[in-house]
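Let me give you the structure first, and then I'll get to my questions.
One protein chain omitted, others in place.
Now for chain A:
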Amino acid sequence: MNEIVPVVDMNNISIEFPGVKALDGVSLRLFQGEVHALMGENGAGKSTLIKALTGVYAIDGGTITVMGVQHSFSTPAEAQAARISTVYQEVNLCPNLSVEENILLGREPRRRGGIHWREVRRKAKDVLEQLQLGHIDPGSILSSHSIAIQQLVAIARSVQVDAKVLILDEPTSSLDSDEVQQLFTVIRTLRDRGVAILFVSHFLEQVYDISDRMTVLRNGKLVGEFMTRDLPRMGLISKMIGKEMDALAELEEAESRREPDRSERVPFVQAENLGRKGSVQDVTVAIHAGEILGLAGLLGSGRTETARLLFGADRADQGQLRIGGTARTLRTPRSAIDQGVAFSSENRKEEGLISDLSVRDNLVLAMQASKGWLRRVPGHTQDQLAEKFIRALDIRPANKDALIQNLSGGNQQKVLLARWLITNPKLLILDEPTRGIDIGAKTQIQKLISSLASDGMSIIFISAELEEVLRLSDHIAILKDRRMVADIPNDGVTMEDVMTIIAGSNA
């Protein structure tokens, strides 16, 4: 490893927000030709540190040195001028433009006052080929590609500007494993070309797969910089959460849970060949009170679509659905909610949060919607409920009047969970409730799911992390290519079993 001058040297950085010290004397060094992982729980200060480096936030203390020159970025443009490129989890490109236009946006080669389109095509093709992405048609519209390809295009754009530093903020959270490997191939190509790469991810395995060095943050403070090969996984986790394995032990506890009472004859929800054209087909499930049904399947296999059908967010046009023993047609979410079904979407920002409203308003929203606008939930009841759930779910900051957009992802997720818990549903559908949140919050949510089921609530649990599904579920429905292909009881099912079913079934 070349211990020469780092490409980026952030030294003793501090950033304060009103009332909060978001970063307190944090340092970060990025070296040429290295993949550096930035690790920490939600709220540890990872995003803030990245935003300091990309010029979104101005720093209150410390220095940022890029290639020997000290900078104080105050706009993203200044950071880009210093050859720092960022690829965010949500792709920041123009979906309605072509791949080549996106790669060269703002830097199109000119000829006689107009854009030299042939040259645009040539340059875009060249960059894509350098990254072994020659199979992407530069003339195709960006939005016609999957998120994974769009992210690769964003990376191609950074190569085109000859970035010396590439920041990847949670690039893999919506990719399946093949796509992750494709991304990693590109990352390695860039690393070998001498680019310094900062990689942020919640997936430990991926971090160990790709990174050479890591910096760990906790509560806005620096824990330390480590070589990845010298730091075992357990050591990393304990550094991130700051206490010895308590959280991991709790994870184990989550397993020991009362067996669901299946003696009850009528399942709470029973779907038979439920389906919707262009969405998902053959959904056949039966969920009893107190049971956890896990939905397993690859990304795009129809997990979310199944949830939306059972919640009435999309209308089924095939099959039958019985809730509480009675046949029902769900036309709107409202009609599902009235039957005691609740659905927490995987898409927190677009489908969950009412960003400009307070934590309390967000918490009582579903309850208020059920009561109708005329019967307002009284102010003191709202306060009581908010305080109760903030305490029960350990929502931070413990301020019911804070705007929900100012909370970290994990805490927003807890608020959305609480929104449904307040309504006391009989069936709670959780789509990726633990995605993108740190291990501490994850454990809390998993424990909560177990205890809710023990109290008699039925739960449908959807997660891309198969391990998690296997640990929590009583039985597992497996989806493939937008069809439900199996529903098996979870008595010692292993990941391999599920994989075999997915690989073997010809849907």
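Quick notes on this structure:
The definition used in the following text is that contacts are C-beta pairs under 8 Å (C-beta built on N, C-alpha and C of every residue); 3 or more make two chains touch, one makes a residue touch a chain; residues count from 1.
We adopt the following convention: contacts and distances are computed from a predicted model.
When the unshown chain is looked up in UniProt, the name that turns up among "Cell shape-determining protein MreC", "Putative circularly permuted ATP-grasp superfamily protein", "ABC transporter permease" or "Ubiquinol oxidase subunit 2" is "ABC transporter permease". Residue-wise, the contact with the chain that is not shown comes from A:343, picked out of A:184, A:343 or A:461.
For the chain missing from the display, the contacting residue among A:168, A:366, A:386 or A:445 is A:366, taking the whole complex into account. Screening A:319, A:397 or A:456 for touch with the missing chain picks out A:397. Residue A:334 is the one among A:193, A:315 or A:334 that touches the chain missing from this view. Checked against the hidden chain, the listed residues A:48, A:201, A:413 or A:446 yield one contact partner: A:48.
Annotation for chain A: contacts to the undisplayed chain at residues 17-18, 20, 22, 43-45, 47-48, 56-58, 74-76, 220, 311, 313, 332-334, 337, 343, 345, 350-357, 361, 365-366, 368-377, 396-397, 405-408, 419.
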